[in-house]
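Of the protein chains in this complex, one is absent; all others appear in place.
Moving on, here comes subunit A:
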Amino acid sequence: MRREPPRTIADYAPLAFPAIMLIVFFVVPFSTMIAVSFFRRQQGGFYTPDFVIDNYGRFLSAFFGGVLGFSLALAIMVAVICVGIAFPFTYLLTKTSRRVQIVWLVCLLSVLSLSEVIIGFAWSTLLSRTAGITNLLVAAGLMSEPQALLPGFGAVLTGMVYQALPYTILMLYPALVRLDTTLLEAARTLGASPLRGFINIIVPTLRNTIIATLIMVFVFALGSYLLPQILGRPQHWTLSVLITDQAIYQSNMPFAAAMAVFLVLISLALVGLTLLAGGRREATA
């Protein structure tokens, strides 16, 4: 099939639908949010159209800086752990028979049908002292008495990794399935061990996929606000939790909007930096 450059307006028509969707579901809401973030807050749930920067001023403090830093670090950790687990797993999965692959993928898809609330409550039970997994360890004689594994950072991380892992695998699967096996065969013929082949050949070949997956999981984890509340202590609450507090419980829309805009800008900047770094390495390679 030959591609021809579009000439008439009609040739651009297929673009109209995605463009409208983008405008309706992204540009308009996001612009509204930016506008609201400059409105004047009136204590008591109302706000008036205005142009003030107080909302951003309030955000620029050591306290919110700390919360933002924690949220970003948590999202990065979730992304790295997810890809770290999912990449070898998905690679091994693609080596199995088609039947086994289908069973695994269906199971993973079914995990996606669980809502964040169910995942949160399930893990809070699993990690509890009264009904949790430590009871099994006690029964097996490995521990002297059951322990509560939550609330804590480990619990938050576990829950979020569990939630993001299926997405990660589904992102990596298509690329790994289509991977040219002759590359690895060539490496093996030249004397590389399977592990060395995996690290030196497969990982670099799929670098772009890995970076894209990292970014996707990072953005996905950044928006999490329920799991940190259910599984963590207040110091593990992400910026999204505080945004929810302001928007829903304090009716402070301007401040919530300002925080959200800030979060979007910071994450866009991080994504941009990652892409930039990836692109530069590609240029020098």
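In this section, a residue touches a chain if its C-beta (ideal position, glycine included) is under 8 Å from a C-beta of that chain, and two chains touch if they have at least 3 such contacts; residues count from 1.
Operating definition for what follows: contacts and distances are computed from a predicted model.
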The chain missing from this complex carries, among "Electron transfer flavoprotein subunit beta", "NADH-quinone oxidoreductase subunit D", "ABC transporter substrate-binding protein" or "Glutamyl-tRNA(Gln) amidotransferase subunit A", the UniProt name "ABC transporter substrate-binding protein"
Contact residue for the chain not shown (choose from A:Ala187, A:Leu242 or A:Ala260): A:Leu242
Out of A:Ala19, A:Ala73 or A:Ala131, the sole contact with the unshown chain comes from A:Ala131
By the document's definition of touch, the residue of A:Thr209, A:Ser251 or A:Thr274 touching the omitted chain is A:Ser251
What subunit A residues would touch the chain not displayed? 41, 43-46, 58, 63, 67, 121, 124, 128-131, 148, 151, 229-230, 233-235, 237, 242, 245, 248-252
